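Removed from the display is one protein chain of the complex; every other protein chain stays in position.
Lettered A and B in written order, each chain numbered from 1.
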Amino acid sequence: MYGGGNVFETMKATALADEDPILLAAFEARIDRGEKIEPTDWMPQLYRKQLIRMIEQHAHSEIIGSLPEGTWITRAPGFKRKLALMAKVQDEVGHAQLLYSAAETLGKPREEMITDLINGKSKYSNIFNYPAFTWADSCFISWLVDAGAIVNQIANSKGSYGPYCRALERICAEESFHLKYGHHCVIHLATGTKTQREMMQAAVNRWWAPMMHFFGPSDKISVHSEILMKWKVKMASNDECRQQFLDMYVPKIWELGLTVPDENLKKNTVTGEWEFTEPDWEEFKRVINGDGPCNAERIAVRRTAEERGRWVREALLAPKAKYVAPLA
Amino acid sequence: MILKSLDPRVTRLSIELSPDESSVAKDGLDQFETYEAFVQSKEGKPFEHAGPVHAPNEEMAFLFAKEQYSRRGMFCNAICVIKTENIKVSEYTDNGQDIYNLVTDHPSGNENESFEIFHLMKRGKQHKHEGSVLAKDFDDAMAMAKKEFQSDKPVFNVWIVKSAHIMASEDEDKDIWDTLKEKQYREATDYKAADKIKAFKENQA
Partner (left out) sequence: MNTEALKDLLYKMADDQLILGHRNSEWTGFGPLLEEDIAFSSMAQDKVGQSWQIYKLLNELGESDPDTVAFMRNAEQFHNCQLVELPNGEYDFSLIRHFLFDTAEMIRFNHLATSSYAPLALLAKKIKGEIKYHTMHANIWVKQLGSATEESIIRLQTSLDSAMPYALGIFESSKFEKELISEGIFRGEETVKSEWLTQVKSILEHTKLTMPNIETITPVFGGRYGKHTAHLQPLLDEMSEVFKEDPTADW
């Protein structure tokens, strides 16, 4: 579950100066033909670096993203919900495994990525730094955060890097269950008893701001984003993803009699664009830099899982084990 | 201070929150070896590369691959795992160029050992099992594969592995993929609620 906001680091203007122009031209021609790049192909350093950063953040977002919904895993009401939530949270862990593997093909071992995560060196989707207070919060996440992630992931699955595309295809197939399950849960609450409806509305009110942040701030048109678009690393702008999400899901929220806590939210019939109150980007920055309601807890949980699992890994590791990167 | 969470599971972990947590550096030793997992969706279909797992040995790689790549049991007939370092990877070609056109050796005729051949038919897609050949070594297996499997469809990349290096599920264990029909809870098709929305809207109107 990853929205693609705030991914890339700033690029030096000279970043491409050292690359071999002939290899670079062949690389770009391959992308122009619509062919995927595979791990052993020549690629510019900048392409490798930005991809590792993006896929790694995506992987962290899956493993950390399993925690807010996991909050309700032992309390899901009824057999069907209990099993489905277990399967859904398990899938998120599975997605992390797939994405770490894709990033590994670019040369960064998984354990190094996990170390960076638990030491606070890596980012992940900001939305998972918010708490899931009630069952309805977990339903909001299953439906709408997954929906937002799917918008971004479907775009990225058409990108240029083979292993990332393969992982995303597998992930998107599983997300369709998540989305339907989440919607099913929300429908039941929204059309249910008074208590259930209120619970659901309160969750929408709590999660709307983080949801709008999920896609990241407006992208500025820069040489930087142009080249990442050209190389098919970044496939859609943050604004495009946000607009697509609003277009697909606001009507579905409204049809359930739920309201969205933004009185300016409406579709402009002339431009076809959704208008909304500008999200508070100062809060976004504050949370992404560590000062959100759950940042410390999320990292502490991952760190604890790593520490308490260490004896298991140490016991199993063959002394002469040699790590190699996955093939594809 | 012990972390108190909204998640009762987390509270039970009794995590000590200390104000200055020093960074945890893991040594390289913590990283298990890599295995590639292949899934056969149906009897008679070729094994297809599904993705890697990290595991301390082949048996565990198998246990892990089963749940990571075939937990939706209805789409799996068998799986196999191969240690990544045992797979010999050819060059990648592009733009319609067949990798076999770059192979100039002729088969030696020495049928010492069995090798399995996997083809990549389109960049970005999965490698699929094509068949096996008997040969002297990896290069020789590549020459044999060209003789046996080259067609008018270009192949962009070939993986070769000694047949002995493959661990596959046993026929007698096929039932580990049998699932109850109630496993439908993992499928999108199991969540239909259009009626509920319709009834709700009618009530509102």
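The criterion applied here is as follows: a contact is a pair of C-beta atoms (placed from the backbone, for glycine too) under 8 Å apart; a residue touches a chain by one contact, two chains touch by 3 or more.
Model, not experiment: these values are computed from the prediction.
Q: Out of A:C172, A:M229, A:A305 or A:A325, point to the residue that touches the absent chain in the complete complex.
A: Checking the options A:C172, A:M229, A:A305 or A:A325, the one contacting the hidden chain is A:A305.
Q: Out of B:E67, B:E91, B:D105 or B:E148, which touches the unshown chain?
A: Of these options, the touching residue for the absent chain is B:E67.
Q: Using the document's definition of touch, tell me which of A:M1, A:I31, A:L51 or A:L67 contacts the absent chain.
A: Final answer for the missing-chain contact: A:L67.
Q: Provide the residue numbers of subunit B that touch the chain removed from this figure.
A: So the residues of subunit B touching the unseen chain are 8-9, 12-13, 32, 53-57, 59-60, 63-64, 66-68, 71, 173-180, 182-183.
Q: Over the whole complex, note the residues of subunit A touching the chain we left out.
A: Within subunit A, the residues that touch the unshown chain are 63, 66-67, 70, 72-79, 81-83, 86-87, 89-90, 92-94, 96-97, 100, 110, 135, 185, 188-189, 192-193, 195-196, 301, 304-305, 308-316.
The rule we apply is simple: only the chains that are shown with their structure count from here on.
Q: Could you list, by residue number, the parts of subunit B that touch subunit A in their complex?
A: Touch residues, subunit B against subunit A: 3, 5-10, 13, 15, 17, 21, 23-26, 28-34, 36, 49, 51-54, 56-57, 60, 68, 71, 84-85, 87, 89, 91-92, 94-95, 123-127, 157, 159, 185-193, 196-197, 199-201, 204.
Q: In the complex of these two chains, what residues of subunit A are touching subunit B?
A: 30, 33, 35-38, 40-41, 67, 70-71, 73-75, 80, 83-84, 87, 90, 94, 97-98, 101, 104, 109-111, 114-115, 118-119, 131-133, 162, 165-167, 170, 176-177, 179-181, 183-184, 187-188, 190-191, 255-257, 296-297, 300-301, 303-304, 306-307, 310, 313-314, 316-318, 321-328
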